[in-house]
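The complex appears here minus one protein chain, its other protein chains still in place.
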């Protein structure tokens, strides 16, 4: 994926990110902010601006290539087969349109329901996502709902047509901690019920631990490690993954143990073309790291590293 | 909603009170004072004395002020020294023409400006966008009367496709029950007169509406640009809605809110600009009447017009706020 801006060299923001999701499976995409998680999700949905951004490669949905699909065809898939829940429920709902209309418009568009049917269905949907008194809420405007309620309404909208793929882009980041757990639980239940494949994008390893079957760790626009959840938490191989895990508070450590942050900031990076982007911050750095580009190798447990961690600390992160 | 309107109306009271005091003082500050303002510059000293006694101008100023305010409330704005008719009568006689012209200008400004602004925003950064931005900056700076001259010269005098001045061809036999000539033509079953009135409106309305047009283009463009970057538009795209639905329900419904406010603010500009436009096109509305009164130093007319315009301006903006409340649920609540 290449970003172009006039007068500046093209920026290759995301590169070599490959993964697949099976029905009913939940895949996690983890990384610090700015590593390219959200851009990846927008690319899958075809929501990146046409001007200034070039997406190369392939996004195959059930055998259909989405990248070359004409816009109007893609539009009939979006909202029906592919749905997304964005990060900020405060800004993701239209402030001047009643909640009900924002839910029913998907039903009218993709399932051809008339207004009355759509309203009944929308009421059911709101009830299913745990919004009390749905018939009243349908008439209300976004500013009358709390953040948690709004995110529930957005989830209801996303699931209205029983999509086969749902992308949840940091769905709980903007919410209170107590609400976060409820929303995650809700997503988990709904995905299990409908057999929807879920791509969960987050920077929070706690969220991943509780939800995902497979986890992809991204750094500076590339996947650096991918593994089934248990393997990743049990035996992280990439120093970055190890660093992320070490910086999360754990229940099995004695109180007062200091958390170990990853040294440096995401800005301390070098171009992937010249070496490993994580090298400047890496405790395991060897000479090779700054003169050759590591490849993503390995099958079930893939890794992009010259000098991986030998035996990671066996640990369990408290699921959220 | 009613409480909202009442609250806004009470906010008007101090403004109108203050304005009335300023206008009262203004007449007293005129060269020669109010008596001369009433009689005109060539009044004899005896006449001035007589008028002073007649209108109680020899009494204390607060008494005079209260009398004046009382008169204003009874619809008495004084007498025009030029025509010797009550100002209110002149105002009612000429105002329909100005309203007709201002409305047409506004329709032109909004009808052309909103689509242009929307297109410029959708094509952000392209030459069409740059052209509309440059064009709107240009439009803001053209003096109304110069634009009027040029339109008149090209379309009326050189090409001869539109009339040069007035509201109606005197050769057309038309009745005017309402004073709005287009409407008059329609209600009296005289389509020829209605069409003639429309052709007389086109050039003045374009001259008067060009600055509002430029402003509407700018504000629509900026507003649509803002809204296009909003998360809820991305949500709407992610829902796979039809482009028309996204444009109407999600982009324009939000983007037009600031436009409504700006359109309200243009009403003042239109009424001020009408003085110049109506002069250029000899359009017999209140603006022309005021311009003639200025030349004759007829201050009662000017005073009445300023008061009347300020009231209209303030009321229109109240109406805009109320409209805003209807369109935007967030304002309704707060």
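Order of writing sets the chain letters: A and B. Residues in each chain are counted from 1.
Going forward, contacts are C-beta pairs under 8 Å (C-beta built on N, C-alpha and C of every residue); 3 or more make two chains touch, one makes a residue touch a chain.
The definition used in the following text is that contacts and distances are computed from a predicted model.
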- [ ] Match the chain absent from this complex view to the correct UniProt protein name in "ABC transporter permease", "EfeO-type cupredoxin-like domain-containing protein", "Acyl-CoA dehydrogenase family protein" or "Quaternary amine transport ATP-binding protein".
- [x] "ABC transporter permease"
TODO: In the full assembly, spell out which visible chains the left-out chain is touching.
DONE: B
Task: Hidden-chain contact residue, picked from the options B:81, B:104, B:220 or B:279 - done: B:279
Task: From B:4, B:65 or B:149, residue that would touch the chain that is not displayed - done: B:149
- [ ] Quick one: say which of B:123, B:253 or B:297 touches the chain that got left out.
- [x] B:297
- [ ] Over the whole complex, note the residues of chain B touching the chain we left out.
- [x] 14-15, 18-19, 22, 26, 29-31, 133-134, 137-138, 140-146, 149-150, 152-153, 157, 268-269, 271-273, 275-276, 279-280, 290-291, 294-295, 297, 299, 302, 305-306, 309-310, 313-314
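Just so we're on the same page, only the chains that are shown with their structure count from here on.
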- [ ] Could you give the separation in Å between the centres of chain A and chain B, each centre being the mean of its C-alpha atoms?
- [x] 53
Open item on the list: With touch defined as at the start, can you tell me which chain A residues reach chain B in the complex?
Closed with: 45, 47, 51, 74-80, 83-84, 86, 88, 91-97, 101, 105-106, 109-110, 141, 143-144, 154, 157
Task: chain B residues within the chain A interface of the complex - done: 125, 230-232, 234-243, 245, 249-250, 253-254, 257, 327-330, 333
